[in-house]
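Got a structure for you, questions after.
Only a single protein chain was left out; the remaining protein chains are all shown in position.
By written order: A, B and C. Residues from 1 in each chain.
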């Protein structure tokens, strides 16, 4: 088996994606430290058992990136625009980033209100779009001599939608494709192709893709996948702190969360329908960890321009302790959303590649550590506690140990 | 076996102790919710496996309290002074709290500079003091018909001290007692008696008591014990957040911690020698969880009167993520130190009682969850990661399951 | 001239009002310190010239309170419900607070969506309501032997409304009263009576009352009045900090403000139409002080139950300094809204009483210090800078000096 691994990204010129690609190349060239990933034996190996003690992964140098996008001429231009990594760093690898030009994207304005861009695929119907996606991937494999490719959804959040009949079985879904059913979102069309080509698939966005039809397809065709919605700033913190409150049996009476950010993601979330998708995806998390319904739990997201891609999350927690005494905690997290997200994608790509190699298929629950809303089958409960999620991943790594 | 369990407290009129006793009695009477303990099946059982699924404990109603102190006429007066639980609550159980009068305490001004009080035992030498302590416990057992007693050290932090020869073997220690060696602190004299009488012992303070001589004695006589320094506000948070940073491989570059509080504990810690004991006890924790030395780690503690027993902890964390990008987190914890501490003592008392019943002896490492500086034998590494500590306790509970 | 001064309050059982009355009586009885007022020579007289150096005011002991409300049987019950001053304090003056029973209020559900209560005046039309209000005041004066009364609007915020023709002249307004024109809000009907009876009037709420018709009436009848919307927590802070940024010529690039509170006021503001009134009333303030439009200025208000009357305001300010370098400031204000508001009402009552005595009429601009949106005549600019407002008041006091 060759070690080169292809990564095709939906939304390749977004903030997370351009940070991810530039960061990977900067690490490969030794310009930045290898931080943020569990699949990379870092400069500072953490104590205790690690995933890297059990499994082997392609090196950062061996990841090859490509992808679709509506906007920006190439990854360099995108990365400069998003302004996450410093210009002085990006300029060190300017040439190779400029060479990465996005493929025309499948897009529907109905699903992503505030998105703009010209680089849209022209096809006469859904089946034509699928052929375009397939064509892009096959050419990418051939051009780079790749035998394996993982697909990652990093496109902007699509609007919230209900499960429709067309999503419920694979045969209904196939008919829907033939009929260009508007309930089949662009994100679903990409996932369909991933299954078809046997590319492991990650949905890092909060858009709806884990529908029964596509779960059925992945299981039938033996394709592993994981999602959804990367667990980065505030939810990461929430699932760690909630675990702490549980360990001390301190009752959480209220949790008031505010986020403000000034990037495109913030703008998209300012559209009420996308925001609903996001907020719902945050809601169940807390209750599930502490074991009861936190009655006063609020999450607000606002677009605030001066921040750019830097995001500020503010949490206030009201709690009740021994003797019924109230206490408060306030947290101010000055983070870079894309910096938190990018390394998770590298971990996910590598771990899904291993999963495929080990013969796993369907939802990969051991990857719940990476998601705000880990995928489950209908009726199943997701694990949200950050440290229980960590244990799940480690147990899985041990069970499938290479070493 | 009867279920009534005696608890004798060194420093019974301190803020933690009076909160603990009043809180236990208020819970017994149904005036406040049962929160803060893992050994109490709460109103809101947490998800997943719990200690209470495996082990049986005396009820809160079955805990009987007594203890030594220098100051305050009784527990009611102490609790009103410390002003942790509201007066309106304390008044509901005023009679029983007034009935709890402190026994004269063994004390040395040399060990605790800012402590005051009159109720000091008068004995001609150390051996006389030991007889006094034994007498108090025996009378307490007889008065209340108790067959088991756990001893808890909740006295003010003693000054920092080096290990001396007298601490190294039990025989040297016995000779030191005969010679009234000033290196044998009051806290050690109490622990000696606990071992002698077979009372499980908890050192909830950061004072030095786990010396080789007394570890030897506990192992020889089959007595279990645990310590030291209850993990409450800022360190609790630190060991949860550090675990989070580890899970995401985010490098901690600096951690700046400030505490200010206005209770007696704050005043004692304002004495540089006691403060040293405390700050050292916080230092190793972070490095041990993340797996490398955090170069810029500072902990400052200040006495600030307007706060009373309420404590404010402030943390600033500088971190470096993917691509070498810096991020910051700031946390403001408005807590009541005694409210965080008291329920841990109840857990410890119950778990040590179980340990004794199960034939355990010496250091009880499964209780590291409760301490800033979990006791270890010389050369052994302590576990500081809050969630690894939780797993240790749960594994132990399963192994010794009653149910 | 007798020194007893009557104060009639619309919304006498609200949080601010019950705090105000209980606080005044507790000060009179010596139970609490005399804080929060500029018209009260405090224990700690501030340096420099003070209003009290120039003007004489009735003592706190000489203020006599009465008022209208929909809810609560008496002021004691209201104050206990709002839970601002401690029960132990309120109980010291329980009798006199219980004796203060609200008069039936003029109310319209259309203007205040989330308000509830039974104690509504029954009158067949607007003129009947006015007679009721007049009757209440006259009986109050007679019962207490008062020769002067000031009216204060502390009712819940009414919904936002546009200026209509009926508001534009006094004669149109009189006709509107005859016709029960729904554009004449309850708050306007009270103000009309204040003018008619020659009672100085304060609008401490953000509801619309300073309409041309009523300004005309106040000027014709020689009645002084002031408003609107008490400047308490976040806006107070904003007008002080903006003055600081101006003094340093630091450019404010964004100001993100969040408030959360759990009292009735929070609930009312959760109704979008009332919230609009409030947020507009905050908007112009900042720009007017710094002298340019702050493009990214946001104010959000949320109802969050665990806080009760305590309010938490959070501000983030993005600024740009010398050399174009960005800086940030974050402020967390844990305040009690009613505690900040109540003493301002006492100041306003006293200062309007002086104004009347000095022959002033119409809008009292020297009182802008107390308001988020100081009243102006059409076309006039309000002064928002806290320290320029302070100078205005002091100049006025000097000009009208008694001493």
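Heads up, the rule we're going with is that contacts are C-beta pairs under 8 Å (C-beta built on N, C-alpha and C of every residue); 3 or more make two chains touch, one makes a residue touch a chain.
Keep in mind that this is a model prediction, so the values were computed, not measured.
Within the whole complex, the absent chain has one touching residue among C:48, C:359 or C:379, and that is C:48.
When the missing chain is restored to the complex, the residue among C:237, C:285 or C:301 that touches it is C:237.
Within the whole complex, the absent chain has one touching residue among C:97, C:339, C:354 or C:397, and that is C:339.
Of the options C:291, C:359 or C:378, the residue whose C-beta touches the omitted chain is C:291.
Seen from chain C, the chain kept out of the figure touches residues 19, 22-23, 26, 32-33, 35-38, 40, 42, 44-48, 84-85, 89, 236-237, 240-241, 243-244, 246-251, 288-292, 320-325, 327-336, 339-340, 342-343, 369, 385-388, 390-391.
Chain B meets the missing chain through residues 253-254, 256, 258, 260, 295-296, 298, 300, 302, 304-307, 312, 314, 316, 318, 326, 330, 332.
Note that only the chains that are shown with their structure count from here on.
Two copies of one sequence, chain A and chain C, touch each other mainly through matching residues, since over half of the numbers at the interface are common to both.
Note: centroid distance chain A to chain B, computed from Cα atoms, is 43 Å.
Per-chain CA centroids place chain A at a distance of 50 Å from chain C. Under the contact definition stated at the top, the residues of chain C that touch 2 or more other chains are 332.
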